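All protein chains but one are shown at their positions in the complex.
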Amino acid sequence: METRELTCVVCPAGCKITVTLEDGKVTDVKGQTCPRGKTYAQNEVTHPVRTLTTTVLLENAAAGTKTLPVKTNKPLSKELLFAAMDELAGFAVKAPVTVGTVLLKDFMEPGVDLVACKTVH
Amino acid sequence: MIYDVLIIGAGVTGVMTARYLSGKTCSVAVCEAGCDVAMGATRANSAIVHAGYDAKPGTLKARLNVRGNKLMKEIAKELGVECKAVGSHVVGFGEEDAKHLKELYERGIANGVPDLRIIGQDELRAMEPNISAEATMSLWAPSAAITCPYGLTIAAAECAATNGVDFYLNFKVTDSSHAGGIYYITNGQQTIAARYVVNCAGVHSAEVAEILGEHDFPIYIQPRRGEYIVMDKTCGKMANSTLFVVPSSKGKGILVSPTVDGNLLIGPNAYAIDDADDTQTTQPGLSEITEGALRLMPCVDTRNAITSFSGVRPTPNIYDFYIKNSEQLPGVVHAVGVESPGFASGPATAEYIAELLTDAGLQFTDKDNFIPTRRADGNPKLFRDMTDEEKNAAIRENPSYGKIICRCETVTEGDILNALNSPIPAVTLDMQKSRNRSGMGRCQGGFCSPRVVAIIAEHENYGLENVTKRGGGSWLVVPKNTKGGDKE
Partner (left out) sequence: MHKKLIVIGGGPAGLAAAVSAVENGLSPEDICILERDSEPGGILNQCIHAGFGLHRFGEELTGPEYAGRYIEMAKAAGLTITVNAMVLSLTDDKKVTYVSPETGYVTCSADAVILAMGCRERTRGALNIPGSRPAGIFTAGTAQRYVNMEGYMPGKRVVILGSGDIGLIMARRMTLEGAKVLCVCELMPYSGGLARNIVQCLEDFDIPLYLSHTVTAIGGKDRVESVTVAQVDENRRPIPGTEVTYDCDTLLLSVGLIPENELTRGAGVAIDRMTNGAFVNQNRETEIDGIYACGNVLHVHDLVDFVSEEAAIAGRAAAEKILGKTAPAVHSVSVRTGFGVRYTIPERIDIPAEPAEEVRLFFRVTDIYKKVRLTITDGNGNVLVKKAKSAVAPGEMESLSLSVESLKALADAKCETITVALEEM
């Protein structure tokens, strides 16, 4: 049996969570104050994931706007973060864009899309 | 082209000389190692136009200071730069100092300083309510003034450029040759040719003399650093005039002075340093000037300090300025060792240099179309100095005047573009700062600097990576990686 102490990153509360593992399998999760914390803890000890937020180049936009903030609509495998940044280097979007628009479908992993975080005319 | 005169160094001496000659029938160029004019001792000093009682009678210093004081106020007026004759006190503490003040008074009278007077404790206290209770008397010189030394120098340089002087910035002289009565001065990439050369390269003037070909140049320059603390505007009214202590062998000592921007300035100390470009501040130095200021004014509280800076002065191994025609190089004038009161002397030094050039054979007459202002159409006003009506008119004519870029100092996009369109384009952050105070306020550029950088880059039609803080290797940003991740 093995226990791991985690700080939850799901929300600003930052709950201290204790995960118990047996033969690599999660048997108990304690300390979280919401169901999302439990999911986070289970993922964190088996397959850690993070939401990626970054910016991409924006072309054609009204004066002054040079970049578009974007995010993955679901958390991405943590080990793919740098590869994802590489993938987005030089990637440009043309205005107008609406918040929530999917810019890249199945980005890096199936089911994880890259979406626009801002409406730009 | 071959210029009549090349001036090496765009400090107050070089710039005032350039402006003076720009009113004459001769062609003039100025080269400067820094990215802007007024980058050396002219930038960082006590911001005072000294009255002229310090120098020993009969010296060049004495003569040029007293005349320079008078001319500086006239030039400031022509250029629309504030130069306020707030006066100065040399404050005495007891009998020992009384003797020194008497001596200074007599020197001042001999030098021709106007309205000089020794005053007693009551009058001093009435004029300066915050002065130390220990202060017993002062030497009062109402002709002493405060100004913005780099602001005034920049304005004079713009005026010179408007009248046809060519400025070569980022031009550090590395070599020179002399053939057929013409000097060829180079920075390794570019060469400027001129018949006459004026060396006023400040802390580097002895080096420049050697580059020009002087053998056994008699003057040695010891760079001396002085540190200062700038206090918040809430302290700006604590002193009504510039307050000195009785000078010692080390210099004029630590002073307390109001500034034209409404702050209070304290400093400087004076330490010999090896590297003439080393303008760092030190903790012991800042403590020393705080102590010095407290002696004059016990209510000075450095918790109100907003910034500190230091300047390097070119102290020569002789008492006086060394301003002479070269004995070895025909057509070369040296203006070397121009330490305090070099700023106040500037306009008079310029006249004197012109006389020396005439002695060396340069011929000129007055131009009849000299423009005494910064631009052909006058002296541009900053948005914040305009009246309400002028503000509205400026925005109507040019909407960029309605867009505030620096919030703390109320600098508009129009002001920034105006500095970019000046005869000496302000293409670095610090050049902008010294022309319109953008980034000099409470947030120290936190908000406006990325925006100013973007405006410069757009105006110059290049990427943000080409904009620097103050030229050379002072880059600000680099383009994002084409590939992410730490690839070290």
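Structural remarks
When the chains are written out, they are named A and B in that same order, and each has its own residue count from 1.
Simple rule for what comes next: contacts are C-beta pairs under 8 Å (C-beta built on N, C-alpha and C of every residue); 3 or more make two chains touch, one makes a residue touch a chain.
Everything quoted here is computed from the prediction, not taken from an experiment.
Considering the whole complex, the residue from B:122, B:216, B:274 or B:388 that touches the absent chain is B:388. Not every partner is drawn; the one left out touches chain A at residues 6-12, 14, 50-55, 57, 63-67, 69, 71, 78, 81-82, 85, 99, 117-119. Seen from chain B, the chain kept out of the figure touches residues 277-283, 285-286, 305-309, 388, 391-392, 395-396, 399-404, 407-408, 410, 412, 429, 442-447, 449-450, 453-454, 464-465, 468-470, 472-481, 483-488.
Note that in this section only the chains that are shown with their structure count from here on.
Centroids of chain A and chain B (each the mean of its C-alpha atoms) stand 54 Å apart.
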